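Every protein chain but one is kept in place in this view of the complex.
Our next item is chain A:
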């Protein structure tokens, strides 16, 4: 199901709480790119962009764009003090080495064992993996932000992914418009309900094993 602006921003706002000062962060396109708007003032991070930049700043004002200074989605950015440029080999060198503390990605499906399927719909969309496999396999923490169900209303949190995997067992946390769910060896763990969603609704729309660990209210 497509999400509205308010839901997308709510997800981004919640994801922003996972980012702490001093972290090295890589953000995917779509909802992840909204996350910096919701960081607490004073949270100082270095945002990495796999096209060869560590230290993304705010979007430039209209008319002040530099065509050779863009993020991985091709949109103009600025840099913060202390930023650096490098080639693609070095960019993925730092990713594979594990220098990225958190990556926030979109996804098509996530399984109860943390498998990520976000790169291909067989027979339909074949965009290629870009840099998603490296980020999923090697970032210290992988957070998926996505709609809770697909456009037909089917769960995207599943026992086993039916779509081809990007990487196995890599997802630590999923934030949707309905819930915040972590993943451990026992499967999904329901940690929070978003926007006073109904618990039964969330459980009905989530496949796979779910343990409930909601805060006492």
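Things worth noting here:
Criterion: contacts are C-beta pairs under 8 Å (C-beta built on N, C-alpha and C of every residue); 3 or more make two chains touch, one makes a residue touch a chain; residues count from 1.
By our rule, contacts and distances are computed from a predicted model.
One chain of the assembly is not displayed; among "Acetyl-CoA:acetoacetyl-CoA transferase alpha subunit", "NADH-quinone oxidoreductase subunit A", "Chemotaxis phosphatase CheX-like domain-containing protein" or "Carbohydrate ABC transporter permease", its UniProt protein name is "Acetyl-CoA:acetoacetyl-CoA transferase alpha subunit". Within the full complex, the residue among A:76, A:106 or A:208 touching the omitted chain is A:76. Residue A:168 is the one among A:141, A:168 or A:191 that touches the chain not shown. Among A:68, A:152 or A:185, only A:68 touches the chain left out of the display. In the full complex, chain A contacts the hidden chain through residues 49-53, 65-76, 85-89, 91-93, 95-96, 120, 125-131, 133-134, 137-138, 164-168.
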